[in-house]
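Working notes, structure below.
On to chain A.
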Amino acid sequence: MHHLSRITFIVLALVLTMGICSAQAKDEIRVSGQPCLHGLPTWWAIEDGWTKDKNIDLTYTLFPSGAPQVEALAADQWDVGAMGTVPTMMAILRYGAKLIAISNDESETNDLWVRPDSPILKTKGFNPKYPEIYGKPEDWKGKKILVTTVSTVHYALDATLKALGLTEKDVEVVNIEQGQAVTAFASSQGDVVCLWAPFSYTAESKGWKKVSSGARSGAMIPGGVVVRKDFAEKHPDLVVEWLDLYMTALDRMRTDKAGSGVWLNKYFAGYCGLQLPESAIKSEFELRPIFSVEQQVKALTAPDEASAWMKGVADFFAGQGRITKADMADLEKSNFGIDASFMKKVQEKRAAKK
Partner candidate 1 sequence: MSTSNVKIAAKGISKSFTTENGTIQVLDNVSLEVKTNEFLVILGPGQCGKTILLNCLAGILPPDSGEVILNGKKVTEPGPDRGVVFQQYALFPWKTVRDNVAFGLAIRHMPVKERYEIAQKYIDLVGLTGFEKSYPHQLSGGMKQRVSIARSYANNPEVLLMDEPFSALDAQTRYSMEKELLSIWEQEKRTVVFITNNVEEAIYLGDRIVLMTKLPGTIKMEFPLTSPKPRNYTDASFLEMRLAISEETELAL
Partner candidate 2 sequence: MANAAAANLKEKIGAVFSFVIFLALWQVASMAVGSEALPSPADVVAKAQEMYTSQIGGKSMWMHIYYSLRRVVGAYLLAAVTGIPLGIAMGWNVKFRKIANPIFELLRPIPPIAWIPIAILWLGIGEGPKIFICYVGAFVIFVMNTYTGMRYTDHLLIDAARTFGATRRQQLFNVAIPASLPSIFAGVQNAMSMAWMCVLAAELVGAREGVGFIIIQGMDLNNSPMIIVGMITIGLIGLFLAVSLRYLEKLLCPWRRELQ
């Protein structure tokens, strides 16, 4: 009797501890990413054997989206990773992570779509400050908008509405996950759907029309590259080494779009299980500006760039009541977790090589 309950207890305890205590090798960097453009660099480095002559060992873990990625960060499951703006902010706010690079500018790939017969398409540039946004405020009013709330695309929607002089109260916002949003919109639900890549490529292939985006509405949505607080403090050299690799990949993606496209396709189809049309792969590079090392250093240090971009997102969240005033103060105090030192070291290293 007593044996049984004791055995049950021990087994339970073992099961729990097995997962919690995960051993960590010393010169290993555990990298996390998503089935997205900004996940490619590390996978590319591993597959293409870039680390052969380096003394670091990369392991790569794929996450379906930002929420589990941040949860795994809380569980000390990875050291560095690339993700969207919202999880980046949450990782900084809750777990003290550092923002060490901008993976890409995702403003244009967070976009709003309508069906070709939508009245919104009739006018363009109602507010001359935002010439690429379609529709008059009257056209938008009362529309049912499918959006994944508390996300970057929600931020883009908010900026679009503001550009038209509207607020969320003037429209009907429906919270829905991305994949389901496409399905719902395809079956005639809602009037506007807010998507991010690669879902927007499906929208394009269905003949839906883009009426706005983060970029068109002045909402800057930077993809974040973050490092875990502990790891940044204990192994700054490893972080620099990895970041160098990451930047090498970004440089290639900037300069050799065709060659990188082959790898991106391999990553999506062969590793993530995501079959995308060729045009989508091309769009990935066209719609997502990527920064060089110099641009990165500038963006991370200039007061009107990374910190302003992050503040824009944070203000939006604060306005929505998603983060508290205290959270906002924390974020501002840490300058949104921005830490340019690693990128500067990469710059120095490259200069020394030359």
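If you want to know what made the cut, all candidates are chains of the complex that A comes from, given by their letters.
Please note the rule applied: contacts are C-beta pairs under 8 Å (C-beta built on N, C-alpha and C of every residue); 3 or more make two chains touch, one makes a residue touch a chain; residues count from 1.
Everything quoted here is computed from the prediction, not taken from an experiment.
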{"item": "For chain A, as assembled in this complex, the candidate in touch from 1 or 2", "value": "2"}
{"item": "Complex interface listing, chain A residues touching candidate 2", "value": "1, 4-5, 7-8, 11-12, 15-16, 18-20, 22, 61-64, 67-68, 71-72, 74-75, 77, 178-180, 182-183, 186-187, 199, 202, 269-275"}
